[in-house]
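A single protein chain has been omitted from the complex, and every remaining protein chain is retained in its original position.
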Amino acid sequence: MDLTRVLQIIFTGLIIGGIYALIAVGLNLIYGTMRLLNIAHGELIMVGAYVTYWLYMLYGVSPLLSMVLVVGLSAIIGLLVCFFIFLPIIRSSKSITVLESNSLLVFFGLSFIFTNVASLLWTADIRGYSYMTRVIHIAGVPLMYNRLLALGVALFVCLACYFLLQKTMLGKAIRALIQDREASQLVGINANFIYLISFCAAFGMAGLAGCLLSMFYEITPFMGLPYTIIAFIVIVLGGLGNILGSLLGGFLLGLLETIGVSVTSPGLRPILSYSVFILIILIRPKGIFGRGVY
Amino acid sequence: MGKERRLIGAIGLILLFLCLLPLMASDYHVSVFLDLMMWIALTESWIILSGYTGYISLGHSAFFGLGAYLMAITWTHIPYGLGVILAGLLSTAFAFAIGFPFLRVRGPYFVILTLGLTEFTKFLFINLEIKLGGTVGRILMMTPGLHTLYYSILVVTAIATITAYFVKNSRFGTGLFSIKEDEDAANAMGINTSLYKWLAFGISASFPGMVGAILALRRSYIDPYTVFSPIVSFQVIVMAFVGGLEDVEGAVVGAVILTLISEALWARYPYTYMIILGIVMIFIVKFMPLGLVFPIKRRILMRRKGKDR
Partner (left out) sequence: MSLLEGFQVSKNFGGLKALYDVDFAVEQGEIVGLIGANGAGKTTLFNVISGVYGPSSGHIRFKGENITRLKPHQICQKGLGRTFQVVKPFLNMTVLRNVSVGKLFGRDRLRHRKDAERDAQQILEFVGLSEKADIPAKELTLAHRKRLEIARALATNPELLLLDEVLAGLTPTETDEAMVLIREIRESLGVTVLMVEHVMKAVIGVSGRIFVLHYGEKIAEGTPQEIAENPTVIEAYLGERIEL
């Protein structure tokens, strides 16, 4: 295997890894602050992809501009979902396990609503468009501008997110809530506000990921779930609630997946990812998932 | 005593009606009732594990698909009835095989674990089909007539409902409910929770296997995307929640309501139907987590107590 091929695999891995990191950080934010598993996360990616697609195809809006619009739109969806659906559920839940299981079902319902609204509005046909497809050669490896753009944006947003968490007061509050919900409320942190922020940020990042993906991958109403699964793998391996872990884990998983697929076959990708998914839940590290009293 | 006799009488009448239906009604109506009973069977069997122990499973589709594939593979090689029974046995065996590690996972993690299982099985079969035959999808020829399939489903549904009822009122059922209330306390009370969950899982899995087998013959065509679809699991969950997770009658109520809605919508507006399902799911979880049947039963009980006074 020559160097060009190796480098190509690495670049591809990093590019897709950037997307994974973007998605995983968002999922981890919601999990870390609210202990909710957002199984509908992938659907936001799908929404972002479609919005970008239609804006480009119908009105010629450049995806660069759409990025901002999509983030805004997704964040608003997150706000509404959190405020109208989950804040009331958190308020009225008697036990944590009931809350977590029921919330999961609510997310599942949302996922169904999203995919079917998309199918209804835009049919289940596969769509795609071309944008920034000029190729640049880096170290002998041909890369399209759109993918480099995706990597750049993903990296930038993830790092920005990380620095926001580390350096700002809001970020500190979020980290405090992730560590200990009760204690942080005792010191005056407004949990509900943090929940809303987390939802908005997470949904926004997912929407952005969808916008980036739409530039070079195909778009269908059902494209979301595989990304949710991968994001979930990332956050478990990187550490639930550990944002930096999701960031690094996303890139790492992107690399591993690309390497794995290149030595086997693309058709095996779903099987591999679901096998890993099942295994990590079964062999979960102790203390991360444990719901026993002790 | 009078109450029980009336109940048995009512059930007998319903069964009689269902048995005689094919002789009186058109194929369309028989079809509708076949579908309805299929969902009742799936939901009744689902609540045996998920309703009674609280381990919400999205894996019913996996057993359904497994049963369908077993039938597709063995069709014309073995008698039809044997195929259905084997499908049930295979599903149970599969459930028993994965049961112990799977059921150690609790709460929402169990839910997504079973989702992962269904998706994994789907892609496994897709890849196997491509490797073995090149095409993804199988056609079954010369399948039994509608009436045969109808009576088969009737039998499976009756067994499923009776099983759900007897489990609920048995010592085993009390153990399952204790697990749902507090698994650690249940263990401390002497309940072998691992064993009980495992048994419930296996019993519950046999029915979607058999239903899947029968349905494969009904549609004459199966492929992994449809038989392993999470839509099957999701509909079952909504039906169970609407009716009431612990209520045997609830499963029937939920199935009837959803079948009515789907009859109205599915043919022309399938996406709208799914959207409504999603909305119903969210609505029920938020506002009526106990389902429809239990509050009604409680109100009737209260009123009766009031009369006695």
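Note that the chains are named A and B in the order they appear, and that numbering of residues resets to 1 at the start of each chain.
Heads up, the rule we're going with is that contacts are C-beta pairs under 8 Å (C-beta built on N, C-alpha and C of every residue); 3 or more make two chains touch, one makes a residue touch a chain.
Just so we're clear, the structure is a prediction, and the values are computed from it rather than from any experiment.
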For the chain left out of this view, which of B:78, B:97, B:162 or B:189 touches it? B:189
Determine which one of B:175, B:208 or B:291 touches the chain that has been left out. B:175
Suppose we count only contacts with the excluded chain; which residues of chain B make the list? 171, 174-175, 177-178, 181-182, 184-193
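The rule is short, and it goes like this: only the chains that are shown with their structure count from here on.
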Rounded to a whole Å, what is the gap between the Cα centroids of chain A and chain B? 33
Complex contacts: residues of chain B adjacent to chain A: 54, 56, 58, 101-102, 104-109, 111-113, 115-117, 119-120, 123-124, 127, 130, 184, 234, 237, 241, 271-272, 274-275, 277-282, 285-286, 289
Would you pull the chain A residues touching chain B in the complex into a rising list? 37, 39, 85, 88-89, 97, 100-106, 108-113, 115-117, 119-120, 225, 229, 232, 267-268, 270-271, 274-275, 277-278, 281-282, 284, 289, 291-293
